[in-house]
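Sharing a structure below in structure tokens format, with a few things to ask.
Selected chains from the complex are presented in situ; the others are not included.
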Amino acid sequence: MSFIYTGSIRTDLALEAHEAIHAKDRLAVSGVDTLTRSTPNTHITKVHISNDQGARRLGKPVGTYITIEAPKLRLGGHSIADEVGQVLAEELLELANLSNEATILVVGLGNWNATPDALGPRVVDSLMVTRHLFEYAPPELRGGLRSVAALAPGVLGLTGVETEEIVRGVVQHIRPDLVIAVDALAARNLQRVSTTVQLADSGIHPGSGVGNKRLGLTEASLGTRVIAIGVPTVVHASTLAADALELFCHTLIKQNAISPSKLQSALPTENQGKLLEQLLPARWEDLFVTPKEIDALIADMAHIVAGGLNAALHPGVDAGEGEHYLQ
Amino acid sequence: MSFIYTGSIRTDLALEAHEAIHAKDRLAVSGVDTLTRSTPNTHITKVHISNDQGARRLGKPVGTYITIEAPKLRLGGHSIADEVGQVLAEELLELANLSNEATILVVGLGNWNATPDALGPRVVDSLMVTRHLFEYAPPELRGGLRSVAALAPGVLGLTGVETEEIVRGVVQHIRPDLVIAVDALAARNLQRVSTTVQLADSGIHPGSGVGNKRLGLTEASLGTRVIAIGVPTVVHASTLAADALELFCHTLIKQNAISPSKLQSALPTENQGKLLEQLLPARWEDLFVTPKEIDALIADMAHIVAGGLNAALHPGVDAGEGEHYLQ
């Protein structure tokens, strides 16, 4: 039973959107299939949204969403990190189905100067970029390296140009076979911050991610397949507040201090809205909850994602060696 | 009336500590005096804690705490920013009472790489540093500039050396007349984030600020007067959660859904503790709420504080000109 209006719950993870629906209805969600597998330190869930009904329920476009969870990532040394990088490489290769001659454009979304939003640019900074080397070389001489270009287009406020406009222009000129868009995400659950990676073949949609995406990066808008890779780095403050209130309601009921029906009648959506208004200043478009160690977390996750991308995109690079090629 | 255990409320602003006590007791707090004044766009409050009783009540050491609030700072152009910089310069000069021959060491606390904690290093980066120019010049040739040195000692995790150890070593060698320590702070109220500056003549105390200060920077530890200048850049997530619950309790009572006494008996401190445990993962030492625009806010506030310091520390620099000398 849920007392607090879940409309206020915001998550970029299809897994969490699915959990929220599933927890409420305890029923399979029509148009949504899930599949899981595990490795020693990771748990992988594929949420496949196959039709509009599923898309509406989960609030995510039709597509495949792969979540790699590694709860021990924050504790462990570099062996867990290597494992996550390797799983990421495997899942990306399966999802992307790339020929050896493919050209890939990696777009690092987000803002260099705001630590929780800096994942994308940092991944781009560590990537093994090869397109400029191959322009005049025949594919057979590429030594197991695919043609990879990378771009960190910055944020709207810094440039006055929408990210989508920059990327669309570049895509039209270099005509890649695949765009991989890397972004920092908002999760619902703080436990998933910097322990989770999501891959999605539906691209980037307006309003998702930590940054200010007013437009999207999708096959429809770019004319090229787009795979999004995201790592949760924040939780919306409104999500945290709503979760606190929900837990509180259950505590009161467990203590027999109030009956469920009485509680529910005291909490119409408009009261909840007023409460949040008092709590969260209107002048902030968005408030985020983020751990103090966010700088180290972002550095670690950028390392893992860039290592996984190097290993996946360049078949000549050994799985365990992706890290060696970090720039 | 307060339902949620205020022990969980954490603020680095003496003003907010005073408000919390005052709101509860509606009485003057013994050992604490306050004084206010205004300029067109700022409101200045001096909280003077004169004895141990006041210090215990407010949870802050004996001393003078000056808060400059400028709620319109986020909306306005550079004229409000200039006004805040000028008020900061005036209040600092009155608090510091510096001779023209004084040597000042400005210490920028915090971590370059974590945006909400980067205020101190950024102020140091923009400061007009002159000590190296004056080493061999007589005071009468300094042209209205005081001898200013600056240091951004980084954070413990980056260096393995406590900030206090670094600063103490430098202080012993350069023997400044005053240490000014600039730091990012945690407020209770989100409205004060990046609209407020606090000056305090009691120095920096362990556990304060956004960073991980295990030791302090005080006259007792350094052998030199210390003035702390702080700007709130975050609110603790636990504060936000507690505030949400408090507001919620009042909403329930206003709706006659539950009586105050019943609510209070359902909420012993241990229940509240369990609730926060479920909500906030134990593995994070600290979780912060911070606006998405934190990079721009930190840049603006660093500009204002550095401009105010340049104008205050260098009498030959015109009030409105402090900004020109930003590095």
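We just call them A and B in the order they show up, numbering each chain from 1.
Please note the rule applied: contacts are C-beta pairs under 8 Å (C-beta built on N, C-alpha and C of every residue); 3 or more make two chains touch, one makes a residue touch a chain.
All values derive from a computational prediction rather than experimental measurement.
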Per this structure file, total copies of the shared sequence (2 shown): 4
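Everything that follows uses one rule, which is that only the chains that are shown with their structure count from here on.
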Gap in Å, rounded to a whole number, between the CA centres of chain B and chain A: 34
Residues of chain B touching chain A in the complex: 74-75, 111, 113-117, 157, 190-191, 210-212, 237, 240-241, 243-245, 247-248, 251-252, 255, 257-258, 262-263, 265-266, 271, 274-275, 278-281, 283-296, 299
